[in-house]
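Of the protein chains in this complex, all but one are displayed in their positions.
The chains carry the letters A and B, assigned in the order they are written, with residues numbered from 1 in each.
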Amino acid sequence: MPASGIEVLFEGRNLVRLLGGLWTSLWIALSAMAVSVVLGLPMGVLMTSRHRLVKLVLRIYLEAIRVLPQLVLLFVFYFDLTLVTGVNLSGELAALIVFALWGTAEMGDLVRGAISAIPRHQYQSAAALGLRPTQVQFHVVLPQSARRLLPLAVNLVTRMIKTTSLIVLIGVVEVLKVGQQIIDRNRFDFPDAALWVYATIFLLYFLVCFPISRLAQALERKLDL
Amino acid sequence: MELSVLRAYLPAYLQAAEATLAIAGLGLVGSTLLGLVIAVAQYFRWPGARPVTAVYVELSRNTPLVVQLFFLYYGLPKLGLVWGSGVCAVVGLTFLGGSYMAEACRSGLEAVEPHQSQSALALGLGPGPALRHVVLPQALALATPAFTANAIFLIKETSVVSIIAYPDLVYVAKDYIGNDYNTSEALALLVAFYLVILLPVSLGAAAWERRLRHAGFGD
Partner (left out) sequence: MSTIGLATRPRRAAASTLGLVLAAACLIGLAGCAADSDSGPDTSAAGSSPASATTGSSANFRDVAQIQADGTIRIGVFSDKAPFGSVDAQGDYVGYDIEYGNRIGQDLGVEVEYVPVEAASRVSFLETGKVDLILANFTVTAERAEKVDFLKPYMKVALGVASPESAPITDVAQLAGQKIIVVKGTTAETYLASQYPDYDVIKYDQYTEATSALLDGRGDAWVTDNTEALAWTTQNPGFVTGIASLGPADTIAGAVQKGNTDLAAWLNNELVDLGKEDFFHQDYELTLKSVYGDVVSPDELVVEGGQV
């Protein structure tokens, strides 16, 4: 049987290495997501504040982060920030910072949207019942917002994971880089390995993101939005 | 930051911006057409459309463009399909954007009330003309905010095409970083060019959305 190249995947620790590379991406995505949730919640609440300066500053932050391609942000942080601060910023850390900044902005906007979607009469009724403003937030607004927020936040996780595929461009050894190493290593014996390796990576990303997307859809239906 | 360096780099960036806009434009057209076909096929329940489009939408949405491009550019030649980097970029953007555009069109179509097409049919229009003259114009107007959001998303996504040696803005920036080590100048121009391209679209979209909202009933 002529060598198709698929056997490259099962040679040595190649498959384990690919999965290890994928884990690097996932780890960065999930850590960034955790930071984004923690920082995005207060940010979203603050964005609904009536304080104009607070709103302005947050809005500037949101738009600045969102208008530029994530890759450009990665470049700016990875290549430039180290020169600015003298701090040795590894590719992983630069990626984590950029994704956390971006995720916080997105998350904040989702929270803002969820809070704004609460009908005015909810506030009025709560106030009429004698709840203080903070009580209104914690007992009335946030629980209802959370229902709307959950599917959107889960969706943000898949976006985050997909975006981590960019970090190969700042030299992080993740699943794509491992794939390239395998392809290069087998260049002479299995010239067609590229097809299989890239197809595998395609599939791996799909296998990770698809269930999460489905979860988001299911949540959306279940919470009847 | 040295102005002379910025000036020297400017022509290369202008050329690269053109290249970026070219694939962004073609990718937008491609994904809009694809999205429209899918949305219409689902709307009219064409036989077989559901499973096929469902598989496509899931694949498109749950894989990164970078991986799609690597597969198209470095994987497919092993099957005898050698596409240039520009073609791969447009195909990749269309594959990615099609599912998002389909969603935008779908929500637009569903927002057009059924009696609109019923009335059109009752007035004697065929299904084709009814779609073209009555339903689609309204659906597209309703889908505009989602459409512009997708457009911004797609333009931003073009930033990765340098991995398949397409000479876009990032490609040029990496070139200057790698050869001249003028990291700061190269990055400053990169940021500036993306802002010049994306800001007007973003601001225009925001303004357009506000107009639409104010045109609606109540809140």
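The criterion applied here is as follows: contacts are C-beta pairs under 8 Å (C-beta built on N, C-alpha and C of every residue); 3 or more make two chains touch, one makes a residue touch a chain.
Not measured: the values here are computed from a predicted model.
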item	value
Among the chains presented, those that the missing one touches	A, B
Residue among B:Glu58, B:Glu110 or B:Asp175 that touches the chain left out of view	B:Asp175
Selected residue (touches chain absent from view) among B:Ser117, B:Asn150 or B:Ser184	B:Ser184
Which residue of A:Leu22, A:Met47, A:Leu71 or A:Leu89 touches the chain not shown here	A:Leu89
Chain B, residues in touch with the chain not shown (by the definition above)	1-2, 74, 77, 82, 84, 162-163, 165, 171, 174-175, 177-181, 183-185, 187-188, 191-192, 195, 199, 202-203, 206-207, 210
Residues in chain A touching the chain absent from view	11-14, 17, 52-53, 55-57, 59-61, 63-64, 67-68, 76, 79-90, 169, 171, 173, 177, 180-185, 187-188, 191, 194
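In the analysis below, only the chains that are shown with their structure count from here on.
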item	value
Separation of mean Cα positions, chain B and chain A [Å, integer]	20
Parts of chain B lying in touch with chain A, wherever the complex brings them together	58-59, 61-68, 70-71, 74-79, 152, 156-160, 163, 170, 173, 177, 183-184, 187, 190-191, 194-195, 198-199, 202
Chain B-touching residues of chain A, taken from the complex the two chains share	5, 63, 67-72, 75-76, 79-80, 83, 158, 162-166, 168-169, 176, 183, 191-192, 194-195, 197-199, 201-202, 205-206, 209-210, 213
